[in-house]
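All protein chains of the complex are present and in place, except for one that has been dropped.
Chain lettering (A, B and C) follows the sequence in which the chains are written, and residue indices restart at 1 in each chain.
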Amino acid sequence: MSSKNSNKYSFKQFMKEISEYVCKASDMINDYEVDKFTNILLETLQNNKKILIVGTGRSGLAGKAFAMRLMHLGFNVYVLGDTITPAIYGGDVVIAISGSGITRLVITAASTAKEIGAKVIAITSYRDSPLAKIADHVVIVPGRTKIARENDYTVRQILGEHEPLAPLGTLFEITLNVFFDSLVSELMQRLGKTEEDLKKRHTTIE
Amino acid sequence: MSSKNSNKYSFKQFMKEISEYVCKASDMINDYEVDKFTNILLETLQNNKKILIVGTGRSGLAGKAFAMRLMHLGFNVYVLGDTITPAIYGGDVVIAISGSGITRLVITAASTAKEIGAKVIAITSYRDSPLAKIADHVVIVPGRTKIARENDYTVRQILGEHEPLAPLGTLFEITLNVFFDSLVSELMQRLGKTEEDLKKRHTTIE
Amino acid sequence: MSSKNSNKYSFKQFMKEISEYVCKASDMINDYEVDKFTNILLETLQNNKKILIVGTGRSGLAGKAFAMRLMHLGFNVYVLGDTITPAIYGGDVVIAISGSGITRLVITAASTAKEIGAKVIAITSYRDSPLAKIADHVVIVPGRTKIARENDYTVRQILGEHEPLAPLGTLFEITLNVFFDSLVSELMQRLGKTEEDLKKRHTTIE
Partner (left out) sequence: MSSKNSNKYSFKQFMKEISEYVCKASDMINDYEVDKFTNILLETLQNNKKILIVGTGRSGLAGKAFAMRLMHLGFNVYVLGDTITPAIYGGDVVIAISGSGITRLVITAASTAKEIGAKVIAITSYRDSPLAKIADHVVIVPGRTKIARENDYTVRQILGEHEPLAPLGTLFEITLNVFFDSLVSELMQRLGKTEEDLKKRHTTIE
């Protein structure tokens, strides 16, 4: 193990690169895509429909963190792979998350959802990915995904020419977490919900 | 549901508040605490010891995201609540995460770990919390936790006087995610590992 | 690895020991305890209350299998540790599972549930265990638990004098699985539900 003195970057530099990336990435989020996504979520409340969140690995964990808050907001939300995952039917909404848009298990689940008549929302970095192509609505969240691509155009736009310090899909995953949490604030604002409202539904045994 | 026009804040403002919070929070992370934490993790590699990560809710999810990367880096790491969680013995390391430092299940697990002779690292916002008090080493990650406290001094230092837009523990949880991901970059640097090294251990079936 | 010819027991003997154990164990289940448990579960439907299932390890997995069927039957059921676990309040029901009755995380969760005013049902092999003592209702499911006890009286009654071939808590865990599945049949019978009713709620994406 190399001594600390030989380190090229400090811990704070790593934290700043990631947070500055997210800050700049927020400018590349398309307002129309977010607005349509928000409306689809709100409609599930009015029509008494379910939301199912599908994702693997660290993207799946970001999806779970989002699912918890949707539950706190009163949405009827579930996560694929959890114990309690009820039947999904036509009119329900499936949020399928994959930075690369090529994760097989996510695509398999999204395809089944389509056949059932559910509405599929893809959250991905690539508009031309297989996942985006089968989705009813796509929200592009920029970030370098674990599948390195020559054309990581948006990442280079944000970071400039230097290689990102954060490995694999880290920049996508963190941007995704901040994206979902901002959507929670947006939904609170639209629904006129306060922090106290959310607290009432927060788990009491932990 | 209120119309979008009446919204006080835009979606981008939410994203920027969170990412700017994290950026400023990075200045409040104590370098010595991080350095000691990093060394404890690296020692598990040399001494062939295990790491067990303990956390509930959204903090637990951040812990899981960190656990995945530790595995990619070659650490012998497990998550409490996963199917495969082996016996922990003296000399092993338990990372116990709780923003408030009062989460009962985390404290119960950390206490058991102490009795067994494992080393407990607390990741929390409160140095005087019950969790911090039983830990062998504490790393303070600033953030407003879900337990609202009058003395959210660090949060006000970072945000100024205005109330945070993000509800409950959001600011802690996102800062925690960025903190752990920066620690991954730090560990890569110390171990001389490249992104390609991590990729070799990344799950191939998903 | 020893050659197969030197094996003392055949694979079928292992299967038969376990299934015969369960068959005999069913005679030691107390009808009144089961009836009261069933009534408490049915009351949650009438009073629009939640059920939370708490267990660790293999007992926790049996609890999850039960939770799935309760959901198929229309109960409002959750599992501690799942992503979607809402707040539990007074009048809700917590099913706390621990063969030995001394599992710390289960006792911690059950104690919190009691403080909140939830009804705690203990599923355990030991009536004098700490878990049983804090519960509002106890159902004894016989079986050797992973904590070997001299006074494994019920197990010897069932197996005779020979040592069980199945290790650790296996006999408890399998009996528990069959116990819960029989309760599902009992609930179907009481509610007048058919297999087709359950199928409608079975997950459609898998």
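General observations
Everything below uses one rule, namely that a contact is a pair of C-beta atoms (placed from the backbone, for glycine too) under 8 Å apart; a residue touches a chain by one contact, two chains touch by 3 or more.
All of these numbers come straight from a predicted model, not from anything done at the bench.
Among B:23, B:52 or B:95, only B:52 touches the chain that is left out of the view. Hidden from this view is one chain, which touches chain A at 81, 104-105, 108-109, 112.
Residues of chain B that touch the chain left out of view are 52, 54, 64, 67-68, 71, 77-80, 82-89, 94, 109, 112-113, 116, 200-205.
Where chain C meets the omitted chain, the residues involved are 1-2, 4, 7-12, 14-16, 18-20, 22-23, 25-27, 29, 31, 34-35, 42, 56-58, 61-62, 64-65, 68-69, 72, 103-106, 146, 148, 165-168, 170, 173-174, 177-179, 181-186, 188-192, 195, 198-199, 202-203, 206.
Heads up, the rule we're going with is that only the chains that are shown with their structure count from here on.
Overlaying the C-alpha trace of chain A on that of chain C calls for a turn of 180°, given as a multiple of 5. In this assembly, the C-alpha centroid of chain A lies 36 Å from the C-alpha centroid of chain C.
Chain A and chain B have CA centres that are 19 Å apart.
Residue positions of chain A with contacts to 2 or more other chains are 64, 68, 202-203.
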